[in-house]
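The other protein chains are all here in position, but one chain of the complex has been omitted.
Order of writing sets the chain letters: A and B. Residues in each chain are counted from 1.
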Amino acid sequence: MDLAAIVKALGLKVRSGADLLDRKVTGGFTGDLLSDVMAHSSEGNLWITRQVHQNIIAVASLKDHAGIVLVQGNEPAADTLEKAVKEKVPILVSDLSGFETAGKIYAILKVRGV
Amino acid sequence: MTLREVKDILDAEVLVGQEQMDKDVKTAFGADLMSDVLAFAKAGSLLLTGLTNPQVVRTSDVLDIAAIILVRGKKPSPETLTLAEELKIPIMTTKFILFETAGRLYQRGIVGCMERVDEERVRT
Partner (left out) sequence: MTKNVFAHETTLYENKFPVEGGNFDKAGQVSSQIKAILKRMKLSSEIIRRVALVSYESEINIVSYARKGHIHIQVKPDYVLIEAIDEGDGIPDLELAMQQGWSTASQRIREMGFGAGMGLCNIKNFSDFFRISSDVGKGTQLKMVIKIDKIFDGI
């Protein structure tokens, strides 16, 4: 399962990394506490969060996440977006809540057997 | 869906509120930021969170949250348990991460609470 398929299925808005959507997604991880995400997420995870400040890019980059989905229609801060482009971290925006975003992505990943 | 069914779906352990397992729930909100919960969660929702401090219980009390589901096997502090007992707010803990907890509940028909709570009060 690649990012492009998830973007299409959920109608996510692509804010950075439009050229990186062939990245494989190994699973999802939801969390708003950066230390939690650092400690428990895995490589290739699609990280679902409502945090928009630039520290999220460092976390996603260090953990080799497939990308970040911002929920509740939250847009990345300007410096976050700038950093995302530089660090090659795709940022996607969902208008749904974190719960529903996770629910839908979980269903897609499960069906495709990831 | 009853809290008992939620418990079964999540293979969860009930820490507080064993006597409230017949309570009905339809919506859920998952977050680690309490101000987000305060802004968006509906009364009667499940709160899925990785936070275990007493403020999770306070927030749930303020919003009439039906039950708190702690994810990734987290255990609350003794102060959190005492407060939950006092305010009669059920707490369960599941071994699943928040992503999978949300996924499993969503699959079984629990819905999110996207509308801002303050817009709900608009009456005709």
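Note that in this section a contact is a pair of C-beta atoms (placed from the backbone, for glycine too) under 8 Å apart; a residue touches a chain by one contact, two chains touch by 3 or more.
Everything numeric here is computed off the predicted structure, so don't read it as measured data.
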item: Touching the absent chain when the full complex is considered, from A:L20, A:V52 or A:V85; value: A:V52
item: Which residue of B:M34, B:L48 or B:A84 touches the chain not shown here; value: B:M34
item: Residue of B:K26, B:R58, B:K74 or B:K95 in touch with the missing chain, whole complex considered; value: B:R58
item: Chain B residues that touch the omitted chain in the full complex; value: 31-39, 43, 49, 51, 53-56, 58-59, 61-64, 79, 87, 116-118, 120-121, 123
item: Missing-partner contacts on chain A, residue numbers; value: 33, 51-53, 77
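Here is the rule we use: only the chains that are shown with their structure count from here on.
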item: Touch list for chain A against partner chain B, complex; value: 27-33, 36, 40, 48, 50, 72, 95-100, 102-107, 110
item: Residue numbers on chain B that touch chain A, as the complex places them; value: 28-33, 36, 40, 48, 50-51, 72, 97-100, 102-107, 110-114
